[in-house]
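First the structure, in the form of structure tokens, and then the observations on it.
Shown here: the complex without one of its protein chains, the others still in place.
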Amino acid sequence: MRNALKKLYITLILIFLYAPIVTLIVLSFNKSKTRAKWGGFTGKWYISLFKNDDIMAALGNTLLIAFVSSLVATVIGIIACIAIQAMKKRSRSIVIGITNIPMLNADIVTGISLMLLFITLGIRFGFLTILLAHISFNIPYVILSVLPRFKALNPSTYEAALDLGASPFKAFMKVVFPDILPGVLSGFLMAFTMSLDDFIITHFTKGAGIDTLSTKIYSEVKKGIKPEMYALSSIIFISVLVLLFLVNYMPKENKKEIK
Amino acid sequence: MNKKILSAPYLLWSVVFIIIPLLMVFYYGLTDKSGAFTLENILAIATVEHSKALWLAIKLSIESTIICLILAYPLSMILSKLNVNQHSFIVFIFILPMWMNFLLRTLAWQTLLEKTGVINSILKTLGLPGINIINTSGAIILGMVYNFLPFMVLPIYNSLSKIDKNVINAARDLGANGFQTFLKIMLPLSTPGIISGITMVFVPALTTFVISTLLGGSKILLIGNVIEQEFTQTGNWHLGSGLSIVLMIFIIVNMLITAITDKDGEGTML
Partner (left out) sequence: MKKVIAVLLLASMCMATLVGCGANGGGKKEVYVYNWGEYIDPEVLDQFEEETGIKVIYDEFETNEIMYPKVEAGAAVYDVVCPSDYMISKMIENDLLQKINFDNIPNAKANIGAQYYETAKEYDPTNEYSIPYCWGTVGILYNKTMVDEPIDSWSVLWDEKYKDNILMQDSVRDAFMVALKLNGASMNSLDEAELNAAKDLLIEQKPLVQAYVIDQVRDKMIGDEAAIGVIYSGEAIYTQRENENLEYVIPKEGTNVWIDSWVIPKNAKNVECAEKFIDFMCRDDIALKNFEYITYSTPNDAAKALIEDEEIRNSEIAFPDLSKYNNLETYVYLGEDGDALYNELWKEVKSK
């Protein structure tokens, strides 16, 4: 009985979380361009999607920016964590406090302040400025994922490796890194997700001719979202979902490694 | 030792990309169009419209945060007791909706909640009375809860899964019943996660403007709307920055709370 209740609760929450997603997927097959009417079933938006150069370019930009910014943020974040770990409590609190600022500040304030920064520094707006902005707001997510793992480490293992003759870098990679890996991956994932979805910061830091999916969608709100967007979002969603299931239900000899 | 040198890249980065932009916001907030120093942008929060917008935003954020907490905690408890191997799968299932564009998800809620929308169509065919929460603050709360629930679930789930099962077993052995175990062991040990979750939900909810525009029929003016309008429509960046400085008080309060309760200085989001 108790188990049934638990399962029911989880199911209800999942329905709540996924209802809009399902709605969007259904709309992607809507023959009518407007979301207010069901015009019949069609797959044509999926086809016209791939013919649309603008959307494809935006997709490429979005994925590239998300990937690169998350990667850079992860590297910087890990280095930062090593340093933070070695700090005294007071400096640690201050640095963590500063780290939290982009996450807590209103998106629009972060976006505008970065735009002001780039204008002051005379940097030309374009791909680079978006990348810098994304890295900036991604780093906090990485740090906050990795830091707890650092805390849980046993410092003696690292020192033992050094004693045995390993260079600090090698010791780090062989001893420390595997242990913090789950946190690193979590952080990377969060950063990637936040980067994918960001609109307002990208809007203020992008140059002419560069669009991410988010900015493209927002510019369509006034006139009505192109159904190709529903199709695209559905494709992204379904592919990630399928990957997730495949990976999880593949035969696993090394199940113990995954955590 | 040389570990301190390692902090250089990040410190440099945060100075350039976090501190300096923040200072620029302060600069705009504390000056007027001619560049003279003024407090009027910050004091503007006291006008009738602005204070009402702020108050409404606080009220709705608190309500959403509480609802998120109530929904998330039992969920996290159930999830943390599941198979350890499912950990990544679970994290993913909750992050996955965020891969669908935020605007599209919110628009989808419009399609669901409208008078002629999906939910009402289903209810009507079943002969049940329709719901009419679209364009009210109820819809805004729903939108906030929907968008921020994963941010509440994940930290609490992480905190709970870190609790050593043996501690719970020991408590049971010593005669504690379910409720006492919860109150004395789980709750205190998951506090960092709860505080993380509250932070990750309350502050973004406070500054949101898309949700109130799309789901609230743009009838309910929140502080996020005011700031956004100052930047994008009125073009009065000074006022927008001034009001943002006021909001930063919440950030500072949060940083203090986190610093005080987080005795190990680690931060526990994910």
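The chains carry the letters A and B, assigned in the order they are written, with residues numbered from 1 in each.
Here is the rule we go by: contacts are C-beta pairs under 8 Å (C-beta built on N, C-alpha and C of every residue); 3 or more make two chains touch, one makes a residue touch a chain.
These numbers were taken from a predicted model, which means no experiment stands behind them.
Student: Check the options B:Y10, B:Y73 or B:F92 and report the residue that touches the missing chain.
Tutor: The one listed residue touching the chain not shown is B:F92.
Student: Of the residues B:T31, B:T191 or B:N236, I need the one that contacts the missing chain.
Tutor: Only one of B:T31, B:T191 or B:N236 touches the chain omitted from view, namely B:N236.
Student: Identify the residues of chain B touching the omitted chain, counting contacts across the whole complex.
Tutor: 48-49, 52-53, 87-88, 91-92, 110, 114-117, 135, 213, 217-219, 221, 225-226, 229, 232-236
Student: What residue numbers in chain A mark contact with the hidden partner chain?
Tutor: Contacting residues on chain A, toward the hidden partner: 32, 34-37, 52, 54, 56-61, 63-64, 66-67, 115, 118-119, 125-127, 181-182, 185, 188-189, 206-211, 216, 218-224, 226, 239-240, 243-244, 246-248, 250, 257-259.
To be clear about the criterion, only the chains that are shown with their structure count from here on.
Student: Approximately how many whole Å separate the CA-defined centres of chain A and chain B?
Tutor: 17
Student: Along chain B, where are the residues that touch chain A in the complex?
Tutor: 1-4, 6-7, 9-11, 13-14, 16-22, 24-25, 28, 71, 74-75, 78-79, 84-89, 91-109, 111-112, 116, 118, 146, 149-150, 158, 199-200, 203-204, 207, 209, 224, 227-228, 231, 237, 240-241, 244, 247-248, 250-251, 254-255, 258-259, 264-270
Student: Considering only the defined contacts, which chain A positions touch chain B in the complex?
Tutor: Touch residues, chain A against chain B: 6, 9-10, 13-14, 16-21, 23-24, 27, 35-36, 76-77, 79-80, 82-87, 89, 92-93, 95-110, 112-114, 116-117, 120, 132-133, 135-136, 139, 141, 143-145, 147-148, 150-151, 168, 183, 186-187, 189-190, 193, 196-197, 199, 213-214, 217-218, 221, 225, 229-230, 233, 236-237, 240-241, 244, 248, 252, 255, 258-259.
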